[in-house]
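Down below is the structure, laid out as structure tokens.
Just one protein chain is left out here, and the rest sit where they should.
Chain lettering (A, B and C) follows the sequence in which the chains are written, and residue indices restart at 1 in each chain.
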Amino acid sequence: MNLKELYQEIILDHGKNPRNIGKFENFNKDAKGHNPLCGDKVHLFLKLDENKQISDISFEGEGCAISMASASIMTDLMKGKKEEEVKEIASKFLDMIKEKDDIKTNLVSDDQKTKLMSLGGVKNYPMRVKCATLSWHALLSALDDFQKEVSTE
Amino acid sequence: MNLKELYQEIILDHGKNPRNIGKFENFNKDAKGHNPLCGDKVHLFLKLDENKQISDISFEGEGCAISMASASIMTDLMKGKKEEEVKEIASKFLDMIKEKDDIKTNLVSDDQKTKLMSLGGVKNYPMRVKCATLSWHALLSALDDFQKEVSTE
Amino acid sequence: MDIENIKKEFPIFNNKVQNNDLVYLDSANSSQKPLVVIDRIYDFYTKEFSNVGRSVHYLAVAATNLYENTRTSVQKYINAKEKNEIVFTKGATEAINLVANTFGQKYLSKGDEVLLTELEHHSNYVPWHYLRKSKGVNIIFAETNEDGDISIESIEKKITEKTKIIALTHLSNVTGAILPIKEITKLAHSKNIPVLIDGCQSAPHMKLDMQDLDCDFYAISCHKMYGPTGLGILYAKKKWLEDLPPYQGGGGMINEVKKEDISYGNLPNKFEAGTMATAQVIAFDESIKFLNKIGIESLIKHENELLQYGEEILRKNNSVKLIGNPKNKGAVLSFTIDGIHPHDIATILDEDGVAIRAGHHCCQILHDKLGLSASARASLGVYNTKDDLDKLNASINNCKKIFSR
Partner (left out) sequence: MDIENIKKEFPIFNNKVQNNDLVYLDSANSSQKPLVVIDRIYDFYTKEFSNVGRSVHYLAVAATNLYENTRTSVQKYINAKEKNEIVFTKGATEAINLVANTFGQKYLSKGDEVLLTELEHHSNYVPWHYLRKSKGVNIIFAETNEDGDISIESIEKKITEKTKIIALTHLSNVTGAILPIKEITKLAHSKNIPVLIDGCQSAPHMKLDMQDLDCDFYAISCHKMYGPTGLGILYAKKKWLEDLPPYQGGGGMINEVKKEDISYGNLPNKFEAGTMATAQVIAFDESIKFLNKIGIESLIKHENELLQYGEEILRKNNSVKLIGNPKNKGAVLSFTIDGIHPHDIATILDEDGVAIRAGHHCCQILHDKLGLSASARASLGVYNTKDDLDKLNASINNCKKIFSR
């Protein structure tokens, strides 16, 4: 593991030009995430339609390349997914970030998996794990209608 | 320096059978001393007559052999002394306890000096210095009409 | 680890003290440190030093992990439910002040009662006294019996409608009484009263099981537990740490800071303001490992044998009076000798290399009750031997000889 693997092009790309930025009009769930030690912040917006499907999702935030890339890749991926699917993917993703070598789920394509795996580089940078997981925790919190801001520490 | 010198017979004698114990009727000055770490306590009473002479002096208290012997020897010695003399002797005594080899004053007899010097053994027992000096500080405080309890620490 | 030879793990005993072998019987005051702990401090400073938690560089990350490892080790050692129930403080005194201050702020007001015992160390009285001064809280003392013990009845008798918290020692640092904490906690909880335990003296000598004891707060002094100075532990049930306001304010314990307002961080950070005692926390992991290697059962067995032996020889020694005769007793032999003041005893014993403590041991209330201004105390650590106690006894005899001249 080295820096090249942490700062892969895909991360630099999403980090510099994050997708799905900005608040959209008719969101019905949102959640904030904050990493007090780093100052990373994310505010996630989503619309869960009557079929419990995410019909739209976006975020506002500021932070390092890793946290911005993670939020960008995540929102790209989750658009159109069902709540159940979202939870499953998120849980597998968080497992991967923490310890697992792989993301074991059929709910993401090989291409998507590659993108997610690119965030796995943080495994060797323990202080950066929170950066990669911040928006994901916010997503789970939004779905659970948790009122409290997610704070990673 | 060894224990024999610290616990000389004269100290053991005064420690076990302190002289001038008890409050007397018509004292006109008094002061308390307290050593919070050891629990040694002394309450000194004296009568300073119109000639600024100590016509009577006594104490109540509890504590170790050193502090009781010191109060006993001191009260024995000070009876009949003038205020000025008391202050001079006390200052020389405290010097001796702290650093000096001798008590340089003509105000005490050779015999009295021997008694005072016997308390000098505490020099090598720094934690016990306070025991030897407690009643002396109380004496000075009584003469100065200090209202505060003397506390050695 | 061979407990009979455990002394050799403690480098202090390799040196002569004033030409004598050191007979260290002052462990209730502070314990000596095993080499593994001292080495750990040395290695950390020479090879790995960094502040924790704040920087992302390699040394900082490594230090943070080590720091949090100790928290986990402590959690396991005292069987706390969660790691975040362990707060590092500068000592047991701070731990108790933290609870008195924050619990007092939130839950105590004029006329409320704080129930202590007559056995309490000043550290478990003065912080409550502050609330008496600032809020008009009343302090009630459960009374010791003639054995220097506290029974559950003596506690029960003093509980009223107004009792808002009970704070008491697990093991008296004077009489050695071990209090029935589990039963007291049960009783208190049946009346919805939280319980703080001063575990300073119990922690080095007893099996610790927070979930079994079920107490709300437990204060520990690491330097009495074969650990470094400047470190203590507050165990508190998570619900309390979440519920109580923070104590000291500073870096590391905040979430967001604005000019108008401040929000606080998660547990346990909320209670760990400023740079902590990093090296000490990291080294304390070795103290826990050391204790685990010995095994609490053999430690207890060893110390109980010593205590019994010590009581036996001192009881046989004329004019020596043991203080307290509690039902359950640990690690402490307090005594007086007729006609010899404790400070004179301590000075004379010291000349023989026997280190004990004399004074009121920060328990003036108890000494008043016992009618003593001071007592002598020999206290045990895992490194002590019967030989140490024989030397204590011999030195006491020497002391008597000097005073009978």
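Note that a contact is a pair of C-beta atoms (placed from the backbone, for glycine too) under 8 Å apart; a residue touches a chain by one contact, two chains touch by 3 or more.
The structure presented is a predicted model; accordingly, all values stated were derived computationally and were not measured.
Colleague: Check each of C:Ile78, C:Ala92 or C:Ala203 against the chain that is not shown and name the one that touches it.
Modeller: C:Ala92
Colleague: Considering the whole complex, which of C:Ser221, C:Asn269, C:Ser334 or C:Asn384 touches the chain not shown?
Modeller: Of these options, the touching residue for the absent chain is C:Ser221.
Colleague: Of the residues B:His14, B:His43 or B:Arg128, I need the one that contacts the missing chain.
Modeller: Residue touching the chain left out of view: B:Arg128.
Colleague: For the chain that got dropped from the picture, name the residues of chain A it touches.
Modeller: Residues of chain A in contact with the hidden chain: 2-4, 6-7, 9, 12, 15-16, 37-41, 62-66, 125, 127-128, 131.
Colleague: Footprint of the hidden chain on chain B, which residues?
Modeller: Residues touching the hidden chain, for chain B, are 34, 36-37, 125-128, 149, 151, 153.
Colleague: Hey, which chain C residues sit against the chain that's not shown?
Modeller: Looking at chain C, the ones touching the missing chain are residues 11-12, 14-15, 17-18, 22, 26, 29-30, 32-33, 35, 37-38, 41-42, 45-51, 54-60, 90-94, 96-97, 100, 105, 121-123, 125-127, 129-130, 134, 139, 141, 221, 223, 228-231, 248-254, 256-259, 261-262, 273-280, 343, 346-347, 349-350, 354-359, 362, 364-365, 368.
In this section, only the chains that are shown with their structure count from here on.
Colleague: If you average the CA atoms of chain A and of chain C, how far apart do the two points sit, in angstrom?
Modeller: 46
Colleague: What is the distance in Å between the mean C-alpha positions of chain B and chain C?
Modeller: 38
Colleague: Round to the nearest whole Å and give the separation of the Cα centres of chain A and chain B.
Modeller: 79
Colleague: Using the touch rule from the top of the page, what residues of chain B touch 2 or more other chains?
Modeller: Nothing qualifies.
Colleague: By the touch rule stated above, which residues of chain C touch at least two different other chains?
Modeller: Nothing qualifies.
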